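Every protein chain of the complex appears in place save one, which is left out.
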Amino acid sequence: MGKRRHWIERLAHVELLTPKPEESLVFFRDLLGLEVTAQKGDSVYLRGWGDWFHHTVKLTAAKEAGVGHIGWRTESPEDLEEAARFLEGKGLGVGWAEEGDLGQGQTYRFRLPDGHQGELFFEVERYSPPSEKKPLLKNRPQKRPYRGADVRRIDHVNLYASDPTPSRELFQELGFKWHEGLWVKNQVEMAAWMAVSNLSHDLAFMRDPTGAKGRLNHLAFWVDTEAEVIRAAELLREAGVFIEYGPGRHGISEAFFLYVYEPGGNRIEVYSGGYLNFDSDWGPILWDFDDLAERALATAVVGGPPPESMFAYGTPPVMLPQS
Amino acid sequence: MGKRRHWIERLAHVELLTPKPEESLVFFRDLLGLEVTAQKGDSVYLRGWGDWFHHTVKLTAAKEAGVGHIGWRTESPEDLEEAARFLEGKGLGVGWAEEGDLGQGQTYRFRLPDGHQGELFFEVERYSPPSEKKPLLKNRPQKRPYRGADVRRIDHVNLYASDPTPSRELFQELGFKWHEGLWVKNQVEMAAWMAVSNLSHDLAFMRDPTGAKGRLNHLAFWVDTEAEVIRAAELLREAGVFIEYGPGRHGISEAFFLYVYEPGGNRIEVYSGGYLNFDSDWGPILWDFDDLAERALATAVVGGPPPESMFAYGTPPVMLPQS
Amino acid sequence: MGKRRHWIERLAHVELLTPKPEESLVFFRDLLGLEVTAQKGDSVYLRGWGDWFHHTVKLTAAKEAGVGHIGWRTESPEDLEEAARFLEGKGLGVGWAEEGDLGQGQTYRFRLPDGHQGELFFEVERYSPPSEKKPLLKNRPQKRPYRGADVRRIDHVNLYASDPTPSRELFQELGFKWHEGLWVKNQVEMAAWMAVSNLSHDLAFMRDPTGAKGRLNHLAFWVDTEAEVIRAAELLREAGVFIEYGPGRHGISEAFFLYVYEPGGNRIEVYSGGYLNFDSDWGPILWDFDDLAERALATAVVGGPPPESMFAYGTPPVMLPQS
Partner (left out) sequence: MGKRRHWIERLAHVELLTPKPEESLVFFRDLLGLEVTAQKGDSVYLRGWGDWFHHTVKLTAAKEAGVGHIGWRTESPEDLEEAARFLEGKGLGVGWAEEGDLGQGQTYRFRLPDGHQGELFFEVERYSPPSEKKPLLKNRPQKRPYRGADVRRIDHVNLYASDPTPSRELFQELGFKWHEGLWVKNQVEMAAWMAVSNLSHDLAFMRDPTGAKGRLNHLAFWVDTEAEVIRAAELLREAGVFIEYGPGRHGISEAFFLYVYEPGGNRIEVYSGGYLNFDSDWGPILWDFDDLAERALATAVVGGPPPESMFAYGTPPVMLPQS
């Protein structure tokens, strides 16, 4: 067994596309509680009160909902170079961006195996609060706003893939650990949960039942306690947001979850708990998709069964083929 | 800026010495809720219900309380070799162990700059539960015992050092990130919080006011929620355990804490929360020891001021020099 | 408006019938965490660690599951006399018991309008703990056992009635406050939530869709926090208990709920939260059963929709008439 690659340090940001940019902005800022750090062109840049980077969400007006690109930060400039060469060699490279995005330096763009757009960069601008947002605690980027669900930081992104296997394999080669999987009798991979960090997962791929490519299942934001997830459920319901599923606790990842749709149609998770894994070679724990009891347990060890939409709806919306 | 070293993956276990082995065992097993996995010679091996390794605590009968050795796991055999060579080159090497301890393979022993004993290994035995402890969730090593404070896993170790600086510098060279520090006017380092993981810290060094070398401040165990820390406080108090400080929330690390003394005299923390850091180059956040308000805030953003013992008592016990 | 009657002080105990007495006892003692205080004939007497009375549950072996009798305590001997005379006058009296049950004095028995058996008494034996259960806090009846779901006390009983209206009206005359109701267009009463205490309810009646008389919907036990309800859900699921619904938060009562079936078949609720009402003339708040959105909200403001069994299954089991 050789050494694990450590090119990539973390999920840095996700670009979400929305056909209703104004309503989506109200959702992310006023209901989820994200902070706006910049606006440029058709995009608004946001971050949680505990996110140190310039932004962790880029909200871009578009014809259809979905995921624009996913950005990861590398551990060093050398790591950026090496990872770029690796992706180039895989034939997945798009190339160095001529102009970086707000808040980040030299950026390398690539395609994920299922067509999602990715980018890597090292240089990043840390958030610097104006005086009225200076925190009591200097180990925080800013005061907690206590607004809406008051989410603390970005947590993970869950991507649909027409076939999750090539995507999962690519990220293993990039140094991600493969923590859990859902399989049809060890033959067909239905989903994979992966992490470049100690989280239960910061990246997941789920088989898209529509066969479409490049869609989003959901983007998740962290709150510190289960009680805050429950509080968010009530707050968002009172605000008229569609609650799809939860609160409950997944068997896979052990995380406490709540899934809602933001006005643009993207599924958003408010998330807490979940185990941490500190081992480089732990997992994958594989769950049997064909064993109904085990599939149910994998989905929710606490809370009722999921609606069918959880494994079918995504953005951009696609009709399921008639069987 | 070059690449960060990734030899070491995680804190694997801590050996605690106790002059009251039977009473200490009752504390760790029945009150904290650890599971006994083996006994050999004067030692009992224990782990939390969420710890995957053979043991995370080795409790050894001894004349005096204190820390025996601290074990870290490397990411690969190659990493073990490289780290061993590095420590050899530093003049800190003790050498390869002729015989490994229970549950681990080839082991390299070394001295920390202040005299604490360390060891590195890669091969490790994972816990395999008997049938009555098989968990409902296959991503857990065993059933949760629901016994006592029911701590989930080892979290971090906090070591006194006659001078914390050389220890902190060594672990930075070993790839640990330096997250926070407490300094007298940027001149004298009083304490350092470091992590090889995404935790706020998995290793800390505090200046020993007695000037002694190689002592232990505390060993910390994780529970999933603040409510469990509060529950532990009441449970341990009812059981007659000495509560030194807490529950409260530190400013440094943002963690929710409770400090007690186990019967052998070692300080034990029940711990939850605390920020996660996903960046390789975040910190150090430095707090001013001379600014009384800032020092108080660093100690507890929620909860009252600490007793003086928090920064003086340790194991083995040493009398503070009379001033 | 005249003075409210204060004959009855509180729900004192509920007798549950079980066709599987041994398995039911394991459930109540080891999984819910109740304490056994006595055994006599076919009955075991139990109480929560925070219950002061001799028992709050009497578990009696029987051919079928269901509710045996419900006991309420009066505020004084005079109140007992007056309430007995009142019930006698209503034609609901059964008479003074020749022999009281364990832990209680002179007892008056009566029938509720739908056939359930009730009893009133004033004299009650308070629990006196043996030395090993003496609590740290003298305002508690005993040490918290930290066993299973570790429920603290009895909370409320929810009874099916072929017609809830006469039962609700009787208890209003007995001094209970009518807090909430579920009605079909203000014409048909589907359910009533009532309280003789400050709880959102300590007694409820629900229209039995089978038309049967005298059945039990559920008996509820209190835990102090929502987190304990969630913990109970996982603990009970791992122990193989059937989880019917929850955790979630009701709209009606605002309580955090979890419904399971004990081995004898009776539905048991683990319950926390819920508003308190301190006014004598608050309510009733009426919810529209025909408005699907309002009915859903009344059922769960947090958490998914209920299974149909929640409003049909009860004990003893009865088949729903085919429509």
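Letters A, B and C mark the chains as written, and numbering starts fresh at 1 in each.
Methods note: contacts are C-beta pairs under 8 Å (C-beta built on N, C-alpha and C of every residue); 3 or more make two chains touch, one makes a residue touch a chain.
Predicted model, so just to flag it, every value in this text is computed and none were measured.
> Using the touch definition up top, pick the residue from C:Lys3, C:Lys63 or C:Lys185 that touches the left-out chain.
The one listed residue touching the chain not shown is C:Lys3.
> Among C:Gly118, C:Pro164, C:Gly251 or C:Pro316, which residue is in contact with the omitted chain in the full complex?
Residue touching the chain left out of view: C:Gly251.
> Looking at C:Asp101, C:Glu180 or C:Glu269, which residue reaches the missing chain?
Of these options, the touching residue for the absent chain is C:Glu180.
> In the full complex, which of B:Gly105, B:Gly211 or B:Gly304 touches the chain missing from this view?
Hidden-chain contact among the options goes to B:Gly304.
> May I ask you to list the residues on chain C that touch the chain which is not drawn?
Looking at chain C, the ones touching the missing chain are residues 1-4, 6, 9-11, 50, 52, 73, 75-79, 136-140, 179-180, 197-199, 224-226, 251-254, 273, 275-276, 278-280, 282-283, 285, 287, 297, 301.
> For chain B, which residues reach the chain that was dropped from this view?
Interface with the chain not displayed, on the chain B side: 226-227, 230, 233-234, 237, 245-249, 301-304, 307.
> Which parts of chain A are in contact with the chain that was left out?
Touch set of chain A with respect to the missing chain: 135-136, 143-144, 146-148, 225, 227, 234-235, 237-238.
The rule is simple: only the chains that are shown with their structure count from here on.
> Mind checking the centre-to-centre distance between chain B and chain C? Centres are C-alpha means, answer in whole Å.
Here the centre of chain C sits 47 Å away from the centre of chain B.
> Determine the centre-to-centre distance between chain A and chain B, using the mean Cα coordinates as centres, and give it in whole Å.
Taking the mean C-alpha position of each chain, the two centres sit 31 Å apart.
> Identify all positions of chain B at which a residue touches two or more other chains, and write them in rising order.
136, 225
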